[in-house]
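A single protein chain has been omitted; all remaining protein chains appear in their positions.
And now, chain A:
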Amino acid sequence: MTSTHTSAVANPAPEERLPGSASTWRVTAPEPRIPADLHVDTTLPPRERLARWKARHALRRTRARSAFDASRNPERGLPVAPARRAFAFVRELASTRKAGAVAMIGLNVGAAIAALVVPRLLGNLVDDAAQGASLTQTDQVLMIVIGVVLVQAVLAALAKRASAVVGYDLLASAREYVVGTVLRLPLGHVEAASSGDLVTRITSDVSKMSTAVRWSLPALVTSLSMVALTVVALLLNSPLLTLPLIVSGVMLFFAVRHYLRNAAPGYIAESATYSKINSTITETVEGTRTVEALGLHDIRQARLDDDTAESAQAERYTMSLRNLLFMWLDLAFQLPLVLVVLLGTWGYDAGLVTIGQVTTAAIYLQQLVTPLDRLIQVLDHLQVGVAATTRLLGVAELPDDRTPRDLVPVGADVVGRDLRFAYRSGHDVLHGIDLHLRPGERLAIVGPSGSGKSTLGRLVAGINRPRTGEVTVGDVDVMDLPLPVLRTQVCLVTQEHHVFMGSLRDNVVLAREGDATDAQVRDALVAVDAGDWVDRLPLGLDTPLGRGRTELTPAQAQQVALARLVIADPHTLVLDEATSLIDPDTARHLEGSMTALLTDRTVVAIAHRLHTAHDADRIAVVIDGRIAELGSHDDLLAADGEYAHLWRTWRS
């Protein structure tokens, strides 16, 4: 089967040796990343330039939309939940915290009312003074003003604190929920996917959600109550002088609506362009030796230029959005004052309003600017927060293909029957494999890359469900075993060297976190020859490990990993050399620890190195999704097949 490839090389038939090569190879330069329509031509007359600008703005909007849509429906990676789930999620969290929410709203309303009383009193004062009231009278009013200011200060402080209490409480529950869902991710997905997407979600999306929950939600309450109550206060002060607000209301409504509809896609597309720049720079800097060795500097720099140009387009788009918004905001905030003066003059003349009322209205209008401004910012952040939250909730939407049942395996026989598996439908990588592991034996699986040997290991370990057939442990389908039970039966050993941030005990106890005693943990560490250094640790099992705390040497980390398996005590282990179980250097020092772990267990070793295979009881040679040869080292040499050929090449 390998010979097909060998013959292809020996006898090149360019169209056939790599199917799909001719149709996908690109000969011409790729499309420029910035279409020509987006370049600015400064030589045109002004009218033409405005039309061009409009066209560019529309094109940038389309680009932002499509970048946004792509981020909403990722081709690969984890799913994204619909927006309504985010609202339902927040509602649910908030519903259990009614008392706090009521206190927060109450205090904010109180503070807003106090803030509105002051200008009213000042307005009255102006009237009094204008009508020549006595100074003692006005001084008394000022004493009241001081009292109100004090009350307002206290209420404002309490409102801020109450907002923090509610905001941080909501946030803590939300992020703990998210980490909980991550810890429940289906095993098959965890093993298959790269963790990049998940890391982004748990760092940058959690921080966006944090801003929304911690700052925007409370700020929404504060600014909404302030805005609403100011309008009420304006009405109470003088309905006539409130009329100008209708003008600003209309302006704000349309301007803000237009802005909000486009802002979220704009900002998400913009931040995606910065992520792109960052990942280009990260690659260049981390791979600086590769760049130097291969003479790629100009190419990397050109790529950065392209990323930058793309980012500049996204920046121009959001800038125009904000400019349009700011124009209307500035007008909406300032024009009412002009109208108040005009209406005020007319009303004063007609005896409808006093100077004091005009003063009060002017101050109120001034006071309205900050909360309105903040309200728009809040809506902006909330949109981004909702988008982040839907990505976080999407993590929970991965279907699990396990069907746990309450069954107890009898015995330690592991049997696979008619195993087929496909990562892409229609492309089986395993073609009906039958396998019976004898308890206590060591089976090595060898074969070229892409032959399906790792997949076979994953099916045996119960990570994925085969398309057809089943793997049973003690006559129970592995996919029917709940994970905590599966782990004490069969374990796939991967990524050994990860040491968690946590105590040494936390790092070892994993599989039996519920019931293992300290003595058992210690015994497991002693079993893998780690007793010496563990005894030397000042805090023993409580010693905090991980980055920036006590750091272990690679060999010690490996021992911790092995101790985890000793504690789990499964009767069958699947070792994949490809995923760095034993890096040869450390392995040499750990021979004793390994032997302690492997003795009396069934071991399936997916072997890269031939000596691993040589040491096994039986060897399965997997080629193109089938077991081509199966038997002991000597059997296979006698059979003079693929394995024997490889062995001889290796030995000669």
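In this text, a residue touches a chain if its C-beta (ideal position, glycine included) is under 8 Å from a C-beta of that chain, and two chains touch if they have at least 3 such contacts; residues count from 1.
Note that contacts and distances are computed from a predicted model.
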Hidden subunit of the complex - UniProt protein name among "Xanthine dehydrogenase family protein subunit M", "ABC transporter ATP-binding protein", "Protein translocase subunit SecF" or "tRNA modification GTPase MnmE":
"ABC transporter ATP-binding protein"
For the chain that's not shown, point to the residue among A:58, A:102 or A:153 touching it.
A:153
Out of A:72, A:417 or A:609, only one touches the absent chain, namely A:609
Residue of A:96, A:334, A:517 or A:632 touching the missing chain in the full complex
A:334
With the full complex in mind, choose from A:38, A:126 or A:252 the residue touching the hidden chain.
A:126
Which one touches the absent chain: A:300, A:442 or A:571?
A:300
